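Here you go, one structure.
Note that this complex is displayed minus one protein chain, with the remaining chains in position.
Letters A and B mark the chains in the order given here, with residues in each chain numbered from 1 onward.
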Amino acid sequence: MSRELNVPGLAYGGDYNPEQWPEEVWAEDMRLMVEAGVNMVSVNIFSWALLEPSEGVYDYSRLDRVLDMLYAHGIAADLATPTAAPPAWFFRAHPEALPVDRDGRRLSYGSRQTFCPSSPAYREAALRIARALGERYADHPAVVMWHVHNEYGCHNAECYCDTSAEAFRTWLRGRYDNDLAALNDAWGTTFWSQWYYDWDEVLPPRATGAVPNPTHRLDWRRFCSDELLSLCTAERAVLAEAAPTLPATTNFMVMYNFDALDYWRWAPELDVVSNDHYLRSTDPESEIDIAMSGDVVRSLAGGRPWLLMEHSTGAVNWQPVNRAKTAGELRRNALAHVAHGADGIAYFQWRAAKAGAEQWHSAMLPHAGTDSVIWRDVVALGADLRALAEVRGAVGTAETAIVWDWDARWALELPSQPSEEVRYLDLIRSWYEPLWRAGVAVDFVRPDADLSAYRLVLAPSLYLVDDAGAANLTGFAERGGTLAVGFHSGAVDANCHVRLGGYPGAFREALGVRTDELFPLLPGETVGLTGGGTASLWSERVGLAGAAAVTSYTDGPLTGLPAVTRHDHGTGTAWYLATLPDPATLTALLDRVREEAGVRPAADGVPHGVEAVRRRGTDADYLFLIDHGGAGAEVVVAADSVELLGGKPVPSNGLVSVPPGGVAVVREPRVG
Amino acid sequence: MSRELNVPGLAYGGDYNPEQWPEEVWAEDMRLMVEAGVNMVSVNIFSWALLEPSEGVYDYSRLDRVLDMLYAHGIAADLATPTAAPPAWFFRAHPEALPVDRDGRRLSYGSRQTFCPSSPAYREAALRIARALGERYADHPAVVMWHVHNEYGCHNAECYCDTSAEAFRTWLRGRYDNDLAALNDAWGTTFWSQWYYDWDEVLPPRATGAVPNPTHRLDWRRFCSDELLSLCTAERAVLAEAAPTLPATTNFMVMYNFDALDYWRWAPELDVVSNDHYLRSTDPESEIDIAMSGDVVRSLAGGRPWLLMEHSTGAVNWQPVNRAKTAGELRRNALAHVAHGADGIAYFQWRAAKAGAEQWHSAMLPHAGTDSVIWRDVVALGADLRALAEVRGAVGTAETAIVWDWDARWALELPSQPSEEVRYLDLIRSWYEPLWRAGVAVDFVRPDADLSAYRLVLAPSLYLVDDAGAANLTGFAERGGTLAVGFHSGAVDANCHVRLGGYPGAFREALGVRTDELFPLLPGETVGLTGGGTASLWSERVGLAGAAAVTSYTDGPLTGLPAVTRHDHGTGTAWYLATLPDPATLTALLDRVREEAGVRPAADGVPHGVEAVRRRGTDADYLFLIDHGGAGAEVVVAADSVELLGGKPVPSNGLVSVPPGGVAVVREPRVG
Partner (left out) sequence: MSRELNVPGLAYGGDYNPEQWPEEVWAEDMRLMVEAGVNMVSVNIFSWALLEPSEGVYDYSRLDRVLDMLYAHGIAADLATPTAAPPAWFFRAHPEALPVDRDGRRLSYGSRQTFCPSSPAYREAALRIARALGERYADHPAVVMWHVHNEYGCHNAECYCDTSAEAFRTWLRGRYDNDLAALNDAWGTTFWSQWYYDWDEVLPPRATGAVPNPTHRLDWRRFCSDELLSLCTAERAVLAEAAPTLPATTNFMVMYNFDALDYWRWAPELDVVSNDHYLRSTDPESEIDIAMSGDVVRSLAGGRPWLLMEHSTGAVNWQPVNRAKTAGELRRNALAHVAHGADGIAYFQWRAAKAGAEQWHSAMLPHAGTDSVIWRDVVALGADLRALAEVRGAVGTAETAIVWDWDARWALELPSQPSEEVRYLDLIRSWYEPLWRAGVAVDFVRPDADLSAYRLVLAPSLYLVDDAGAANLTGFAERGGTLAVGFHSGAVDANCHVRLGGYPGAFREALGVRTDELFPLLPGETVGLTGGGTASLWSERVGLAGAAAVTSYTDGPLTGLPAVTRHDHGTGTAWYLATLPDPATLTALLDRVREEAGVRPAADGVPHGVEAVRRRGTDADYLFLIDHGGAGAEVVVAADSVELLGGKPVPSNGLVSVPPGGVAVVREPRVG
């Protein structure tokens, strides 16, 4: 069962923490929310301590007033369980619920999200307050959705305490069907005398003298994701019991450097998929990061729209240097999320805090107040979102899929790989960039996904793949699709065992190649490629076994050997990129691959620097044109189109003008 | 009551550790001390283990002989309590007195200063041995001063154990008048569910999962400074009881990278302010660091002279690479300290150790013995100091003050700021440098100091300022003074709460500006300034509200907006530096500010590279001319002056010659 969010048009708002302010401020909040067009806010996220002053004793008075006030102003509430931050009294009563890190250090409270995910006391306390909230507010007219917890795993994805050890063993018994020999086999414990004779011998991968067992570590990461998921589904079940018709969400963190949770397993458990996304100050093209994360989240949501639950109006406060946004960037960012499938835009946070750890995080209403660029941008964005209300529910249009898999990511980044320079997200992005620049729509898929809708499937990095996933991907090519695979893919199976006989194990036959030895490159090292480009990071001694060399090395120990190959496989084509070409070379290569596969961009004639994304509605398409380059553009669109932000029909010559740094959203009538 | 140090002229000496050497060496020590002109040494600093072989049992025999021998040679003793290094037997008896770090790791003994500042057992033991020393040596004729402990907080400024937690709560009850709601309000504990319902829930800011509460951290730093101060004053009280007329000191560490203690709170508790200062091998202009630290220490001493208790004749041993001093540097360093107010010069250490952790630290008497450059320099310095005896008691002459505040420093460097690149001391020094190069005398002041003696007050970095401090500074400008404020000042109040309505909060009105958003710059990033300079580190969107733009940005997101402003405030002037200009630009700017304020250098016609500093005695001024540049100089001074180091009257043309790399000290008759 999937419940729908009952907010009209596109949702707009942010995290609202009235408990941090005197009540006289609340009235101003209401007035300004209305001014900005806010129609939904998330409340109660960190209110546990105030809501439950002591165990089982609740003080609903403040939250009652907040919800009533919101309702009175026509603003919906995304009501959170405050379970991401248990109060100090809880930890004094249950010190064993504090997490223990890999080094055996028990952390203290006084921040947030510092609890052991496997703690029975925590689980009991979390479900108690979730139940209390469910029972009290299920029928409150302001409440339209449950916001379960907050950013699961942001700080406590792992706990190594004895309680967690017991939970890990329970999880392992489930995974291995209570068969310890199966675990020994999966983990390869004949290596280094690691054989287990008793389940109780199995521990979390705590700090040890030398390199840990990789499968042990991989199963641990799987367990950690599942353990938090079990907390999420438990809260959701309690809430669903109290309020059967209200949808539930939790805010994911599909963004750089967070990789603790396998969201493929999480998304189906939620009614609404929502995401938090923040820019990195050091990323010169964060618009690509927004696009990519948006495509991942849309894919997690099964192609359905999703909500942007948190992003920032300006600088954050948790990076070494926190950059402000430049002119127009707030608008471009928000509308890019919409372009990639968001049906709602929310910020952390409504009003900038004056105290606490996030006092220097930007907000919709900054410290400076309403006489500020940010506030004026926030109000303008509210108007934009109202103008785009009809986009709600429109979906993506991709013919291209990129394989994305947390198991593969975790396994690739375990210690003792050929090269620790090989990072999953860097590889995915290096392949995503040329597609983004070309305006090509992309879905992200699991290795075992239904690929029948795609012309082109890319697997930039798929170190670990199980047999079914590998067969699915190679079968796609065999049946006529175009498959491109990056180096070091197919190397290990689901248990992290190397596939023998030559690399890239699972894909060797489909790619028509066989590598007998890997040649990773040192940081800063490059090798030349035929055609004039260079490659870095990785190389390998590829032998052709049916494939043709497309590009070869012009120097280094592999001079003359293939760097990129192409193989006719079944009725399709399989490409192998055995190295990382420089960006221009990779772009040219992927352009060729894409063109051969017949994949078209979202729109023609879109100049460099302008992002073009299409959402498909029931009756019309919506073409988003976003000028990141700053030069503006004129783009020709379909006849009888309407530019929604300006609210004007497109002239008869079809020319839509995108102002420098600006955005146009064109409703194109569906032909046929 | 402030007791005077009874040593004639300028004190000269060092740490003397005869217990590390056989007694036959001591006679040589006496002979060489006399040869070098040493007139005071610090003894007993690390002698606890030998002095008290077991609890309450004392062996005074060695110390008796040492003091008698010193007295016999006319050398005064600065007698230390050895409480910086409790013996091994103490920790075996009181393992709970070992400190616990932020990660919960209990440290071991075997080094020094590894004890919990809040330990009752330590306090009892420290006061016991202080009392024993006081009673035995109060009337010893060699003893002229108590040296309480050594470098408080050098290694153990913080302890996170349960005993410390209890002490922290006691301190907090005092600060918040036993009102837990006041603490909750000050710390903003409505944020992240951090509300405390019971004092016992409050802990030190131990390692936790995410960012800590900033006010919690700030109060912790205040507590840690106060907790050590309470040990210092307790020892001092015990000593004063035994020897009511002897002055007491403890050696501060006003130098780079030590910031654990709020010496504004410490200095009034001591009769004599003394300081330890060491050069950083990587600082190409450590003469500026000496000058600045000297000015800070002189200011801590309320303008009275102070003692340089430790510095080095050559290399230290605790930096990655420890540079020797170059020709003449030992002399220039020592006399620069005198120029900035020191009435005594001492070294760590008298005789270079042959064993132990500091065996590679330089000394007055090096491993090589008396046939060494260092020894010859040490002997020559003794003669210099005798020649300068009359300088004793002379004070500074500053018309300019720089605001210096540990609360502001601590708060600025808490986590989760807009930029962690912004470092307090770097900012202070970047503003101090142009003044130093111009030969302008500088005092350092608290924000709430009496400013009536100054023409110019600079606040390079004052992130945190309480209301009274802010009013004092802006009132100074309002009443005709010139005030210059650096970016990100006035941002938060004494509880670290952001001042709302626009930045720079507390100074907005006086500066005639209002900033609505901060734009910190990435490492390596610069923006252009009108006039041709560049700026780095920080920028912000300044709106003019009365002020005039002096310099504006020529590129970047703030092109055309003000970078530096000037505002007529009351009868005075208030400048705002909203960025960090490059050194040349900053120098030109501060030169202009200074000249407009009517601030004059110590002497005219002093070439670049020569430091000019004046001390004002009762009847005469003393002009120190120190050639750091190596080119030497001729400087014109007042008629009837005498150059003290050479002991010769200045010729009638008033020309004093400073030899390359050398020093001249001129006694100028007070006119009128």
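To be clear about the criterion, contacts are C-beta pairs under 8 Å (C-beta built on N, C-alpha and C of every residue); 3 or more make two chains touch, one makes a residue touch a chain.
The structure presented is a predicted model; accordingly, all values stated were derived computationally and were not measured.
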From B:Trp26, B:Tyr58, B:Tyr71 or B:Trp89, residue that would touch the chain that is not displayed: B:Trp89
Hidden partner chain, touching residue among B:Arg31, B:Arg105 or B:Arg265: B:Arg105
Absent-chain contact - pick from A:Glu517, A:Asp568 or A:Glu634: A:Glu517
Of B:Val34, B:Leu50, B:Met69 or B:Val395, the one touching the omitted chain in the full complex: B:Leu50
Which residue of A:Trp187, A:Phe444, A:Phe487 or A:Tyr553 touches the chain not shown here: A:Trp187
Chain B, residues in touch with the chain not shown (by the definition above): 17, 19-20, 46-50, 53-54, 82, 85-89, 92, 99, 105-114, 154-156, 281-282, 314-315, 317-318, 320-324, 326-327, 352-360, 362, 366-369, 371-374
Residues of chain A (touch criterion as defined above) contacting the omitted chain: 103-104, 187-198, 200-203, 205-216, 415-421, 492, 495-498, 500-503, 514-523, 541, 557
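Everything that follows uses one rule, which is that only the chains that are shown with their structure count from here on.
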Inter-centroid spacing, chain B versus chain A (mean Cα positions, whole Å): 49
